[in-house]
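All protein chains but one are shown at their positions in the complex.
First chain written, first letter: the chains are A and B, and each begins at residue 1.
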Amino acid sequence: MKRPLLGTALVHMGLVVLCVIVLYPLLWVVGMALSSQPGLQQGLWPLPAQPSLVNFTHLLTAQDAAGHFTFWRQLGNSILVATLTTLVGLTFSVTAAYALSRFAFPGRRLGMTALLATQMFPATMMSVPLYAILDKLHLLNSLSGLVLVYATTSVPFCVWMLKGYFDTIPKDLEEAALLDGASQGQIFLKVVLPLTRPALAVTALFSFMTAWNEFVLAATFIDDQLRFTLPVALQRLVGEYKTEWGLFAAGALLVSAPVMAVFFALQKNLVGGLTAGGVKG
Amino acid sequence: MADVTLRGVHKAFGDNPIVRGVDLEIGSGEFMVLVGPSGCGKTTLLRLLAGLEQCDQGEVLIDGKVMNDAAPRERNVGMVFQSYALYPHMTVRENLAFALELRKTPKAELDARVNEAAQMLELEKLLERRPKQLSGGQRQRVAIGRAIVRRPSVFLFDEPLSNLDAALRVQMRGELMRLHARLQSTMIYVTHDQVEAMTLATRLAVFNLGKLQQVGKPLDLYARPANKFVAGFLGSPGMNFLRGRVGKGAVAGDGFSLALSPRYTALEGREVIAGVRPQALTLSAQGGVRGEIEAIERLGTEGYAYLRTKVGTVVARFEGGGAELKVGDAWGAACEAASVLLFDAASEEAIAVQP
Partner (left out) sequence: MTRVGGVAAVKRAIAIVTLACALFASGVRAEAPPEKTRILVWHAYRAAEETALLMLIDQFNAAHPEYRAEALALPYDVYPSKLSAAIPTGHGPDVFIFAQERVSAWARDGLLSPMDADAAMMPGEFPEAALDALRSKGALWGLPLSLKSVALYVNKSLVPVAPVNTDEMVALAQKLTDPAQGRFGLAWEAGDFYHHASWLSGFGGKLFKEPEHRPVVDTPEGVAALTFVRDLMRKKHVMPEEPSAQLVATLFNANRAAMVINGPWFAGEIHGVDYEVVSLPIVSATGLPARPLLTVEAALVSATSEVKDGARALARFLVSKDASILRAKIGRQVVATRSAYDDPGVGGDTLLRAFRKQAESAVPMDNTPAMLTVWEPYKRALTAVLSGLLEPDEALAQAQRRLNAIAKPMPPPASPWPLLLLAAGGILALSIWIRRRPVRPDAPALYHDVRRAIAYCTPAAASILVLVFIPFAIGVGLAFFHHGEGRYTFVGLSNFVDILTSRDYRITEPMSFWFTLAVTLAWTVANVVLHVSIGLFLALLLRDPLLKFKGVYRVLLIVPWAVPNYITALVWKGMFHRQFGAISALLATLGLEPVSWFTRFSTSFAANVVTNTWLGFPFMMVVSLGALQSIPQDLYEAAEVDGASKWAQFRHITLPLLRPALLPAVILGSVWTFNMFNIIYLVSGGEPGGATDILVSEAYRWAFQRNEQFGFAAAYSTLIFLFLLGWSALTRRVAREPSPEAA
């Protein structure tokens, strides 16, 4: 199939215009991050006349009393928490979604509805009881407690997403594997999971983001500066009376860079029909 | 190398009975071909054997052991799926090797077996491709290859050659026969292809409506079908059926009369269906069956003419090019008395008489 040149050009033009619109507000964030003085730019062009990197250097080189580079420590925590959240969340959801898609057992419908229902109760009322529960489980002030909470938060969406995708994978493939002598676990790991890559990519990104930008629970459950995640540190810049906008903007840009990297790494999994050609018809 | 036995097997999906009491014994090393119209439950039967479905009643035995509750992998059966069911994310080589890798087959043997299968199925050049980069026929061959590399004791083939061209089909048929000869494994093979059925089978089983109609050597079934269904299902073009009544040395109905062999005299006066294979019914100017030519199939050295008679369309054979035939002409057809079979008009069972 060939596309007329004009059509391609139009599509590209549309996309470029869209990207400009989408990125324009971010230019303001960049502008704030690059200005050494507080206060906001006005008018249409947000970048400062004399850009400066002080905000970035300030953040990146900040040290605490003991000489730890706090930004890097907190970045490390964030990466650790988000990665573990992704792994734990996906492990929980992939198994549950597979069962919900493939196994026959009573309460499947109810289970799916219950998962959905967990998202419906406003979170504002949950953090105090959650604190008490984590206390009972001895998971306060530990990144593993945080990981568990985040992973659990991400499970409902991931299960729904993955179950929908599992449903589209022909059952024949699993039966073929069964005859080839694969155990349930092997079928799951070697046949089903590789075919679920697009959905896994989406849910992985989602779980990652769940953990990556969250600060309320992190700040509530963690009692140690060096165990805080980056968003908590970032939120510290928002004060009662004033906000360090320059630093905040710089921090926000730094925080979003790894997400872009993760997405860039995952995005190739979002394309290329994987189940094609497996079964006739 | 295992025998397979089905005893009173029933299977229903919801309220639909699909397999309705099948008893079948398949000896070790036998090449059993299952035929039957679409939707009659052949695939379901294979799946019951493979352990992909559980039967509602009855027993499935493999090598004398009841396998009703055994998992597929405990049964040591290989299956070629009607839908192929290739792993889309694996290359052809990986698809072929998958089962062997799961069994932790040593690398050397694994490669040898994969290569052997690839060679036999002419897949050598395609080993590094993914299923979606293959043609339908190529995919089907990969599906066959995946079953044979494992060398299971029972093979289940669900229409494995349906997508191949005529030449390749002949060739693959040969390969399968050689494979069978070499491995001596039990093969259960579903096909819609008459030639495959007749040439491959050591025994042939005909199914209809979830029931076994007849089992036996292919030629026996061809020559002595147990009922009208089997008679009509085997052979191409299908057998002619003419409803009539047995008279003196002949069966006759509305606008036809066919001579009967004397052994049928006892049936005189009985309402029957007479069956004659088109190959045995010769087109002639006279003949006991009269009708008008509806269509002509010329095959070169012979051909078939479709006659519209008062009891329905009858197919008759003619020799040569058939240049003298024209649609619309009135013709007749005749056959030897020995080639006329009789079926009970009500039960449609073959009417067996001592020769």
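Everything that follows uses one rule, which is that a residue touches a chain if its C-beta (ideal position, glycine included) is under 8 Å from a C-beta of that chain, and two chains touch if they have at least 3 such contacts.
Remember, it's a predicted structure, so these values are computed and weren't measured experimentally.
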Check: Which listed residue (A:L34, A:L59, A:L75 or A:L148) would be found touching the missing chain in the intact complex?
Finding: A:L148
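The rule we apply is simple: only the chains that are shown with their structure count from here on.
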Notebook entry, point to check: So how far apart, in whole Å, are chain A and chain B when each is placed at the average of its C-alpha atoms?
Noted result: 56
Next item on the list: Could you pull out which chain A residues touch chain B in their complex?
Entry: 170, 172-173, 175-183, 186, 190-191, 194-195, 273-281
Margin query: Residue numbers of chain B touching chain A in their complex, please.
Written below: 47, 50-52, 71-73, 77-79, 81-89, 98-99, 102-103, 130-134, 136, 139, 146, 150, 163
